[in-house]
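All protein chains of the complex are present and in place, except for one that has been dropped.
Now for chain A:
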């Protein structure tokens, strides 16, 4: 934990901006460069910055849930939409199903996003807890 007023004020302003940008990248990955992986990385770096400025415990309070839970939920969200096509028409696994502009690929991308956020934050939490005592 760094006891710096400049860093703390900066992070307070930057974290919402980074979260917004990560969602934007995730959403734009639908048709243009971007996607769940890059968006998840930016989101995870935002939370890691918060952990650097305020300590790992404060980041955990901000996140509300264990990063490992986020990872597991992301895997589930990523895997399950692949079965939708099979259930509806017997199509092979991971066949895209569309409902207008959104479909199962978006759900898969959200799953990737959550897995990346969960994995990076688990690493950050473990590494920084070790350095803090």
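The criterion applied here is as follows: a residue touches a chain if its C-beta (ideal position, glycine included) is under 8 Å from a C-beta of that chain, and two chains touch if they have at least 3 such contacts; residues count from 1.
We take it that contacts and distances are computed from a predicted model.
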- Identify the UniProt protein name of the omitted chain, choosing among "Cation:proton antiporter", "Acyl-CoA desaturase", "Simple sugar transport system permease protein" or "Electron transfer flavoprotein subunit beta". "Cation:proton antiporter"
- For the chain that's not shown, point to the residue among A:25, A:56, A:71 or A:110 touching it. A:25
- Query: Pick from A:17, A:80 or A:123: which residue touches the chain that isn't shown?
  - Reply: A:17
- Item | Residue among A:38, A:63 or A:106 that touches the chain left out of view | A:38
- Query: Where does chain A touch the missing chain, residue by residue?
  - Reply: 2, 7, 14, 17-18, 21, 25, 28, 32-34, 38, 41-42, 45, 48-49, 52, 131
